[in-house]
Each structure stands twice: as C-alpha cells, then as structure tokens.
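Other chains of the complex are left out, but the ones given are in their true place.
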Amino acid sequence: MNIGRLLGCGLLAGMLLVGAEDHGEKSLAARVQRLEDQEAIRMLLVDYGRSLDARDFVKYSSLFAKDGEWSGGFGTAKGPAAIKAMMDKEIGSTPAPRPNSTYHLLSNFAIDVHGDTGTVWSRWAFVVTTKENTPSIMYGGHYDDIVVREDGHWKFKKRVAGSDIPYLANPAPAK
Amino acid sequence: MNIGRLLGCGLLAGMLLVGAEDHGEKSLAARVQRLEDQEAIRMLLVDYGRSLDARDFVKYSSLFAKDGEWSGGFGTAKGPAAIKAMMDKEIGSTPAPRPNSTYHLLSNFAIDVHGDTGTVWSRWAFVVTTKENTPSIMYGGHYDDIVVREDGHWKFKKRVAGSDIPYLANPAPAK
C-alpha cells in the first residue's frame, strides 16, 4: 500500500489513541495522583511530630508553606522563619530531654484532598516519662489543618494545634 | 483514500485499542480502585470515632449499611435508625462532656478488601480527662468489622466492638 494510505491509517489510529488517553488514562492518572497526595500528607503529619520531638526546628519549620501559619498554645506565627524563631524561643530555650523520652503520639488522621489543597483533622497525645520511668500521656489535643502543594511538596498552609486535655482556648486565627 | 478504507483502518485500530484497554488498563484501574477503597475504609474508621466522640449520632449511624449491625457492650442493633436510637438511649441520655475531653484513640488498622466487601481489624482506646485534668486511657479494646460498598460508599455491614480492658464478653452475634 502507498504512503498516502499508511498516513491515513496512522492519523486515524493516532486520533483514536489520543482520544483514549484523554479519556480513560488521564483520569486514572489523576486518581493515582490523589492517592500519592494522601500518602504524602500522611508523611507530612508524621514528619511534623518526628521533627518536633527531635527538636529539629529547621525541618519542622520547613513543613510549612512560605506563608504557612501555626496557631496554638504559643500563639501564632506565620512563615517558616517566624515559626522556627517561635519554637526556638518556646521550646529550644528549655533543656532538651533524652531523645524519645517525650513524644507526640499521632492518630485518627482524616485527610480530605482536592487538587492542590486539602484539609486534615487528627489527634495528638503528648507522652512523657514519669518519675517512675514509665510513659504517661500528659496532654491531649487535635490538629485542624489546611494543606497545600507548594513547589511539588505538601506543606501546612495553616495548622491550628488545639489543646483539649487540659483545655486551652485556641488563639483567634490570625488574618 | 476512500471511506471504505478509512473505516477498515478505524475498525482495526479500534479493535486493537479495545483489546489493550481490556488487558492492561482495566487491571490497572482495578488496582487503583482497590487503593481508593483502602483509603475510603480508613476514613470510615476515623469518621466512626470522630462522630462518636462528637456525639453526632446521625453521622455515626449513617456509617452503617442499611442492614448494618453494631454489637458491643450496649448489645446489638441493626440498621442506622436502630443504631441511632441505641446510641441516643445509651449515651445521649448522659450529660455531654466538653468536646474532646473524652475520645477514642484508634490504631493498628488491618484492612483487607476484596471487590465490594472487606474485613477490618483495629484497636481502640478510650481516653478520658482525670480529676487532675490529664488524659488517661480508661478502656481498651478492638473492633472486628465487615465492610461493604453500598451505593458507592463504604459502610459497616457488621461492627463488633470488643472490650478487652476491662474485659467484657461480646454479645452473641445476631443472626
């Protein structure tokens, strides 16, 4: 058969193929992306607790978006630099405990992602070492988060750390 | 080239395409569906604890299938309406605590999905506020679940709430 006919077939086959990709495959890719986002956000939640417990406030503050905000018992800070400064002042100034002698037990992750943003709700329990050298939950609370994809990474756009046991009123959310 | 030949090519290309979709793509889609189902079931487990702790028994009972059954320390109830009535009677009748002053800490999710049904095993710990205003685990147990996809949503077909600490014998599973 001649080139003209080959091209005719090729065009037709190509059109059908592109149609299929646009339809089935892209939507499948979008579904896979959403699942990857849910995994990435789980890691964000765990990295928060892990860096906090390790007093790695460089890592900790890097989990927030450029204009990401933390609100909780220490007040409110906006942006990684201000959040790191707040943590250095509030926690870094006290003697560091033995690693893992105090830690955040994170649970009940409720993750809701839509495209490049999402909301998350989760619980935290702060475990300390008692005088009897046993673990004990000292404080309990929950997080209300808005998360965003920034430069391809999921970050906290806003994290409100609620203290429920003992109860502390959350700071008024900053504008 | 003429229409007849175009159609010939189109048919052939289309057949190949459909073959490919049936083979590779569908199975990939099925795998993605299973991952989405596992995520949805995680949310079901978390929504259960969250609505229970908030005493939102409308939401709580909506997590059960039309013939979904709850069995535990309160006995057995079948269907959202009966489950809501049971919770209203057993819990709703007591004064509501301050939100999050008592809660279910959920962990160790073991999810096994097959198509439109699945089994789940998980642990729960009921945390309360002590007189000293600190969190304390008051009760501990585990859930044995059968979950089903109903109208496109994952629901509890059967949830047995086992009380392990202190130990309470589970009610005989209803027929």
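For reference, chains read A and B in written order, and residue numbers begin at 1 within each chain.
Following the convention adopted for this analysis, a residue touches a chain if its C-beta (ideal position, glycine included) is under 8 Å from a C-beta of that chain, and two chains touch if they have at least 3 such contacts.
Note that this is a predicted model, so its numbers are computed, not measured.
Undergrad: How many copies of the one sequence build the whole complex, if 2 are shown?
TA: In total, this homomeric complex is built from 3 copies.
Definition applied: only the chains that are shown with their structure count from here on.
Undergrad: Suppose each chain is reduced to the average of its Cα coordinates; what separation in Å results between subunit A and subunit B?
TA: One centre to the other, that is 23 Å.
Undergrad: Within the complex, which stretch of subunit A touches subunit B?
TA: These residues of subunit A touch subunit B: 4-5, 8-9, 12-13, 16-17, 20, 24-25, 28, 31-32, 35, 38, 105, 107-111, 121, 123, 125, 136-142, 162, 164-167.
Undergrad: Can you list the subunit B residues touching subunit A in their complex?
TA: Those in contact with subunit A are residues 1, 5-6, 9-10, 13-14, 16-17, 21, 25, 28-29, 32, 35-36, 39, 42-43, 46-47, 49-50, 98-101, 103-107, 127, 129, 133-137.
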